[in-house]
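Missing here: one protein chain of the complex. Every other protein chain is in place.
And now, subunit A:
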Amino acid sequence: MADLEQQIIELEDKLIENGEHERLKDIIHHRLVESGVRDKLRMHCQDVIRAKGISNVTAEELIAEVTGASERLVPDAVRTEIEARIRKSLQDL
């Protein structure tokens, strides 16, 4: 287990060094915005805040509440594209 984690850290370090880590983050960010996930999630957050009242909700609770739903919001096409992209950048290392 520790071995696996060590490997992951090493891989991440390599991705950071060649700048791929930042590029992947950018791509994911753009895809999520394009596919409307961010908009939908924002609406969802607004609904939660409205239901609870602005003064009785903390960032923690809000995150806990929307985490499950937000993962379901990601379209399959985006998911597969990003997975393929990550796989490719790992192979290119």
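Rule of thumb we're sticking to: a residue touches a chain if its C-beta (ideal position, glycine included) is under 8 Å from a C-beta of that chain, and two chains touch if they have at least 3 such contacts; residues count from 1.
One rule holds for everything that comes next: contacts and distances are computed from a predicted model.
Its UniProt record calls the unshown chain "Ubiquitin carboxyl-terminal hydrolase", which is the correct pick from "Ubiquitin carboxyl-terminal hydrolase", "Nucleoporin Nup43", "Aminomethyltransferase" or "AAA+ ATPase domain-containing protein". Listed here are the subunit A residues that touch the chain not shown: 5, 9, 12-13, 16-19, 22, 36, 39-40, 43, 58-60.
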